[in-house]
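The complex is shown incomplete by one protein chain, all other protein chains being positioned as in the whole.
And now, chain A:
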Amino acid sequence: MTIIWSGMAIGAVYALVAIGYNIVFISQKTFNFAQASLMMLGAFITYVGIVVMQLPWWLVGIMAAIIVGLIAALEERIAIRPVKDMHNLLVTTLGASIILQGVAQLIWGGEPYRVPFFAGDQVISLFGGNVYPVELVLVAVVILLVIGLNQFSKHSLIGIALMGMSEDREAAQLRGVDVRRFAFLAFAFTGVLAGFLGLFVGPKTYAVATLGASLALKGFVVLAIGGFGSLTGTLAGGLIVGLTEALASRYIGADFANLSVFLILVVILMAKPSGLFNRQKERTV
């Protein structure tokens, strides 16, 4: 059961990255490849706030959310908005990711820093397995986040406007939606989220400059499995990727962990090309 808990916790971290990808995808129809690096910055800011400055965890969460939110807003202004061709955004966001990692390396170096979890770091036994409190909280956070964002997208005006933008950007604009403003706010929100989540991700992964690179690809795989634009899909995708990785490492061998994940991705995409939780739309020809 310890392996199951481990797989679920790591899957939850991947899913959190994928949620960030999804929010940008819904609002801009593109991907922010710097999302995982924003989360890495969140972990570092949490480390600085809790360990170096010894601030209360809730204040650190707010501080990280604001700082990383501002960085994401800056990224949108520099790496997204000036770019005319949508295809080039893949390159510019990847560039932003490399810059963020380089900055983290320069400031904090390549060594990992331990980020204490505010609710304790003692291992607990649950359902026959051992788990850190933060791992349970990560699973809970991702589930609550998906439920909350789903409800927000269905019942709030901003959420409905964002969903409208994702369906048809021009139609939404014609209906009076300020698409550029909403896209900017959604982008900045993913930064706020990545910063705040440093409270939960940092204690699991440590604050380390290579974290962005470790998470970026797996987050994308989670997104592809669950379906681009589907928040519920990120839950299923995270669970599948996390558990596959853990069980393959345990019972087949670590060399087959990534192979198994990508094999499952291929099988799922062959069966459902748009991902598990996306309906294929018929095209009018």
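Note that a residue touches a chain if its C-beta (ideal position, glycine included) is under 8 Å from a C-beta of that chain, and two chains touch if they have at least 3 such contacts; residues count from 1.
Following the convention adopted for this analysis, contacts and distances are computed from a predicted model.
Chemist: Looking only at the UniProt record of the hidden chain, which name from "ABC transmembrane type-1 domain-containing protein", "Branched-chain amino acid ABC transporter substrate-binding protein", "Chemotaxis protein CheW" or "Pyruvate dehydrogenase E1 component subunit alpha" is the right one?
Modeler: Options "ABC transmembrane type-1 domain-containing protein", "Branched-chain amino acid ABC transporter substrate-binding protein", "Chemotaxis protein CheW" or "Pyruvate dehydrogenase E1 component subunit alpha" narrow down to "Branched-chain amino acid ABC transporter substrate-binding protein" for the missing chain.
Chemist: Would you indicate which residue among A:D85, A:E170 or A:D255 is in contact with the undisplayed chain?
Modeler: In the full complex, the listed residue that touches the missing chain is A:D255.
Chemist: Using the definition of touch stated at the top, determine which of A:V83, A:A213 or A:I264 touches the missing chain.
Modeler: Checking the options A:V83, A:A213 or A:I264, the one contacting the hidden chain is A:A213.
Chemist: What residues on chain A make contact with the chain left out of this view?
Modeler: Where chain A meets the chain not shown: residues 2-3, 6, 9-10, 13, 47, 50-51, 102, 105-106, 109-114, 116, 123, 130-132, 204-206, 208-211, 213-215, 245-247, 249-251, 253-255, 257-258.
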